[in-house]
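Sharing a structure below in structure tokens format, with a few things to ask.
After this line comes chain A, so read on.
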Amino acid sequence: MLLQLDDVVLRFAGNTVLENIRFGVEENSVASLIGPNGAGKTSLFNCITGFYRPQQGSITFGGEELLKRKPHAVTRLGIARTFQNVRLFREMSVLDNVMAGQHCRSRAGAFSAILGLPSQRAEERRVREICEECLEFVGIADEADRIATNLAYGHQRLVEIARALATQPRLLLLDEPAAGLNSSEKTELVRLIRRIRDERGVAVLLIEHDMGLVMEVSEHISVLDHGRIIAEGNAETIQNDPAVIEAYLGQDEDELELT
Partner candidate 1 sequence: MSKRLTHLAAAATIALAASGAGHAQEPITVGVQVPTTGSEATYGVDMKNAIQIAVDEINADGGLLGRQVEILVGDSACDPQQSVNAASKLASADVAGVVGGYCSGATLPTLKTYGDANIPFVITAANSTKLIPANPGNAFMINSTGYDQVRKAVDFFKSQGAKTLAIVDQGDAYSQDLANLTAKEWKKAGLEVTVQETVSKGEQSFSSLVTKIRSEGADAVFWTAYYADGGLLIRQLRQGGYQGIIAVGDGSNSPKLFEIAGRAADGVYCFSNPIAEFLPEAKQFIESYGNKYKGRSPGPYSTLSYDGMKLLGWAIEKAGSTDPDAVIDALASADGEAWLTGPISFTDKNTLARSNFIILKGEQGGWTLHSK
Partner candidate 2 sequence: MATNKVTTRPAPGAIERLYAAFDDPRRRWALYAVIIALLLLAPPVVGRYGTVILTNALLYVILALGLNVVVGFAGLLDLGYAAFFAVGAYTTGILTQQFGFNFWLTIPFALCAAAIAGVIIGGPTLRLRSDYLAIVTLGFGEIVRIGARNLEITGQASGLTGIPSPSVFGYTLTGPTTYYYIFAALAVLAVIAAQRLLHSRLGRAWLYVRHDEDAAEAMGINRVRVKLAAYITGAVFGAIGGVFFAANLGAISPQSFSFQQSVLVLMAVILGGMGKIPGVILGAFIVILGPELLRDIGSLRLLVFAVILLLIMLFRPSGIWPGRRS
């Protein structure tokens, strides 16, 4: 397993948000995490990426324990993420946004920047090339110089993915990447997720409400409800699991996307 969670428990002010989570993502695979709103999916992401600190359990990534690490250290180890509500850096260009991802893979400091040392200039060039390649990969290279937040919504999501890819991760966490996309954009997204796995060798873990997309792209699906994993398996197993149907039927109508 590339990522392995064991017995993870997270509580906020006495409420148990995640309970004894045991869960894994394999190298070079696409896995999904589904579940009704408030089930704790994003909290789980936040635990993996170091934004929340679980009270107990263990999270290992390629054999390294993540639990005591800060978010930036987790990213350095090779886990990148996107956010549920797109969080791009305002007033900055698309390329500048993507270059954030390369921060942890480069090292020039204030001193070399002020002096404009050759090593610093070479590094800048290299960072720029890598980031341009990432934009190329997600298909928005021609928008590199625009202000990121002025892009169409779908493209903003792509910028976020390119930014995450620029950290050169081994595992990419996508938080509802299809939210707000139209159907042709969703088709593109499915292709992109597969390409990320196949061409870059990056494992993908996504949280998604669009069941069609989830079923199409995932090799492994875990269902989270009230902070527990209630079912695991491939698309077929999940679709027929009575506990899953029960969990979703208890929800509002607009959550009934399980087809």
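Per the selection procedure, all candidates are chains of the complex that A comes from, given by their letters.
Just so we're on the same page, a residue touches a chain if its C-beta (ideal position, glycine included) is under 8 Å from a C-beta of that chain, and two chains touch if they have at least 3 such contacts; residues count from 1.
Quick caveat: nothing in here was measured; it's all calculated off a predicted structure.
Visitor: Which one of these touches chain A in the complex: 1 or 2?
Guide: Candidate touching chain A in this assembly: 2.
Visitor: Considering only the defined contacts, which chain A positions touch candidate 2 in the complex?
Guide: Going by the criterion above, the answer is residues 49, 51, 70-73, 75-76, 80-81, 83, 87-92, 96, 99-101, 103-110, 113-114, 116, 120, 123-124, 127, 146-147, 149-150, 163-164, 167.
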